[in-house]
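All protein chains but one are shown in place.
Moving on to chain A:
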Amino acid sequence: MASRSHVDINERRLRPIYDCLDNGNNKKAIQEADKVLKKQKDLTCAKVLKALALLRMGRHAEGSSLLSTIHQSEPTEEQTLNAMSICYKETQQYDKIASLYDAASKQQPNNEDILSCLFMAHVRLGNYQQQQRTAMQLHKLRPKKNPYYFWAVMSIVMQAYQNEQLGKTMFLPLAEKMIKKYIQEDKIEAEAEIHLYLIILELQQNWTEALQVLEGPLGAFLGNELHSKETRLATICSKLSKWDRVSSIYKQLLDQMPDNWDFWLKYQEAVFHLVEDSYRDMKQEPSSDDSTPNTHAHLEAMQKFIEDKIQSMQNGVMMRGPYLAEIEFVKQISIRKLTTTSINQKSALKLLQEYFQHFGNKSSCYNDIKLYLDLLQAQELDQLLEFMKSDTGLESSDGSLIYARDVNQLTKHLVYLQLTRTMGKHSLLSIQEALALSQELLLRYRDGLQFGKELLPTDIQYSDNYLLLAVHLLLDVWSKTKDDVHLWRAIVHLELAIRDSVSNYQIKLLLIRLYCRKGVFGPCPALYDGMEIKHIMNDTLGHIVSNDVIRLGHFMEAGTMYATMVRFFVVNQKEASEHLMSSYKFGSFGRIHEFVQFQERLDNSLQYHTASTEKMLLELIMQTDRHESTEAAANGMNVHPLTDKTIDLSKLCDNRDLTLALAWDPPELLCATENRQKSFEEEKSWLLLRWTLLHVLLLAVMVGQEMAGVGVVNGNEENTEKKSPLKLLRQRAKDLQNCVQQCQGHKQPNQYHVVQGPSRTRLAEFVSGPHITAVTSVIDCIEYVYSLSQSGLDECQDVKVWALVKDSTQKLVLKDVQGLLKDCDGKRQLDSLALEQLVASVESISYITIMLGVCSKGLKILKNDWLKKFKKNKALHNSQPEIFDKFNQLILDVSASTKELHQIASCLDPVFSSLDIASLRLADIPDEEQIQREAERLVWTKVESSVQQSSGEICEVLHHKQFYLNTLML
């Protein structure tokens, strides 16, 4: 009792500190902690809470040193340990949590709570061996608590995943033995334990044993998940080639759920295995006659089973499963080249026609039929189209337009049209025909809107896909003719459609795509935000904007967008281990490996690495108008250029969702797989180039700090050997040139599918343009200045380094930019290429400025030294070394190039170039189309303000760079 009241007093004393911390009042928390400590010097927890407050206030040095003193005293008191864990979690020093509890458990080896916290600390670190050891300690302490024992087993299984070879020979057999022991001693208590046993057996591909478990008394433990026992049994039986058994399991499941597609596929697979087995038997015993009774018996039975299922629906709800199963049956027979003389089988064409008749009014029918188009010959495809056309009843022979009567008919017609496109029929149309069809679909779209009058704003209009098809046709024409009129029309139609269907993300996706294609980023943030892209979508959908936002010079927006994307990943990394711990707590052993893999996929996400690299490069451009601010920005980055290893491209995961945008083009035009691969390679090369560039800049900044005698922050490790920033800078500069060398194949920008393809990077511009040469030319200057700072001005020679920088900087100034519009075969086209080049040049000028800042830093020191000497001994030198003047001259030259770029950027601004974009009518919409004309004007306003913004932001950045350059004069 006495000790209990002691705890209560402590709790009461600490409460005010906790309250302050919870309210974010860190200053007051420190005062409260000091008050408590005055009364009770040895109340360790109060000290920890003070440290926490210090850390939260950003006073890291004080907080950390306080913590480390407490850490060394090896506390064991629960509240103190908890508070310390919070400190370490917030500073992401997870290894210290483990060492904290490790020390505590040595002091109190029989404390279950401490041990269990230690186990979780190892889970957070992914240290499976230590997990196993700690779990066994817990087990010895509480032998009756099953979970501890199985935590140990699971930790062994995780080691098997880590090391496949040892897994097979050591870890899995050990894990199996441990569970067998519990089975023999009749100690199994929970479903989770049997699940774990099955996982172990399956990993060892010990199917026979797994089958025994499922069928034996232990199988009774299973059964919480729907059909999971049956499907698991079937999977094991198929591993053992017990096809008879598999087929009967799935038959039973299909009796209950005749619409489950997976069951149908597996059932058919099993039966076809039986068929092939009986063929083989027959060949071995050639005595029987030609007929193959067994084979046919299997096939006939399956066909009968499918037909029965179809029959049984006649008076009830129509389900797609059995119908599609019948088509799948035909497909399998054709793939497996089985002779089916005795089976009375319908043709694939007939079956697809029937399928369309039954289910054409469901939009999913398109995807279903598409799966089986391969079964048909060219002539049959035409027959299918012909059939669908007449079945929808909306295509008259005299060319007059018949509109859909209801949503069902409309959907059916859309399925027909989409399949027409997939079969490549739209590619065969002439320009006139394509435009006419597009016009017809627009009329159908508008008429179809009547069916959606009652829809909520959160619903999507039934007829929207008519519009998308019409727009895709316009884009076909645009691709063929290169005439932007069609593209602008497409944009106008989409802008109008979004008003009637505000929730249709397909329209927003396509608008973003098309605007970016024309160099207009202004309208995109609102469209992107309108899709409510958040959390994991930052990973899968961030690519929609992340390349274009910076390419088109919307620097501010880029900063916001990259920050949002990076935040998702960083927050996730902090929380990642929480659900691993819950899995151990709830015994969801099947999830643990899955969670670990999932986390790896996020940590290695291409989007994450791209966004964080771009974010840092952007900070070096945006937050710098003098060299001090550059140094501050560089120091604040979570990158350690001296110790970081080159980014490992082979580990990167492509988590982009590239199939979201609807496109009904034939597979050979979409090239989905090929495009993904090509774009992933491009993105990886681009990332490596940008990553290396970032490191070049950060190392350069470090060289400057070294010359000034400032201690260089050396990575996150405390005891690394001292590395020279300059040496590494040389290495990275070489890496950068290698990157460019290896990207010679990327000199022309990749073009992907206009609707669905990924967006391209800026690799082509950086590889073929003057940028990398310009950046590396300044590295030579830094090297030279550094050597002078070591050897003194006396070694000063006339070197060419300055001239090279001047030349390459001048190449960054774009030539022959006539403004925003250019004439292409007598047509006015918006020219976005100039904008892209300009942005790249602005970036390069910014990087060059930073590196000149490094030179200036070194030279200023040299000049001061010289001035001191000069004052002491005026007779010795009568003129200042000419290097200072040469450098000043270079700054003036770079500044002049910056001014020229500024001039070009202002010319892009339609206001300054007195260009009235709105009057241009690039979409050429006839006067009678009142609403469209209006929308066209609106589009032009958006274009105008977007270009204005790009131009304005570019000028702003250049303005800062000029200021920066001025501060560099000696």
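The rule is short, and it goes like this: a contact is a pair of C-beta atoms (placed from the backbone, for glycine too) under 8 Å apart; a residue touches a chain by one contact, two chains touch by 3 or more; residues count from 1.
Just so it is clear, contacts and distances are computed from a predicted model.
Enquirer: Given the options "Anaphase-promoting complex subunit 11", "N-alpha-acetyltransferase 20", "Ras-related protein Rab-2B" or "SKP1-like protein", say which is the protein name UniProt records for the missing chain.
Expert: The chain we cannot see is recorded in UniProt as "N-alpha-acetyltransferase 20".
Enquirer: Give the residue, chosen from A:S363, A:N604 or A:S724, that touches the chain omitted from the document.
Expert: Candidates A:S363, A:N604 or A:S724; residue touching the omitted chain: A:S363.
Enquirer: Touch as defined at the start, partner being the missing chain; which of A:K106, A:H535, A:K868 or A:H959 qualifies?
Expert: Result: among the candidates, A:H535 touches the missing chain.
Enquirer: Consider the whole complex, including the chain that is not shown, and state which of A:D262, A:D382, A:D865 or A:E929 touches that chain.
Expert: Of all options in A:D262, A:D382, A:D865 or A:E929, contact with the hidden chain holds for A:D262.
Enquirer: In the complete assembly, which of A:N344, A:Q432 or A:T458 touches the absent chain?
Expert: Going through A:N344, A:Q432 or A:T458 one by one, A:T458 is the residue touching the chain not shown.
Enquirer: In the full complex, which of A:P109, A:P143 or A:G223 touches the chain missing from this view?
Expert: For the chain that is not drawn, the touching residue is A:G223.
Enquirer: Of the residues listed, A:Y161, A:Y279 or A:F595, which one is in contact with the missing chain?
Expert: A:F595
Enquirer: Under the stated touch rule, tell me which residues of chain A contact the chain that is not displayed.
Expert: Missing-chain contacts on chain A: residues 223-226, 228, 257, 259-262, 264, 317, 319-325, 362-364, 367-368, 370-371, 456, 458, 460, 503, 505, 531-532, 534-537, 539-541, 571-572, 575, 578-579, 582-583, 586, 588, 590-591, 594-595, 597-598, 601, 655, 657, 660.
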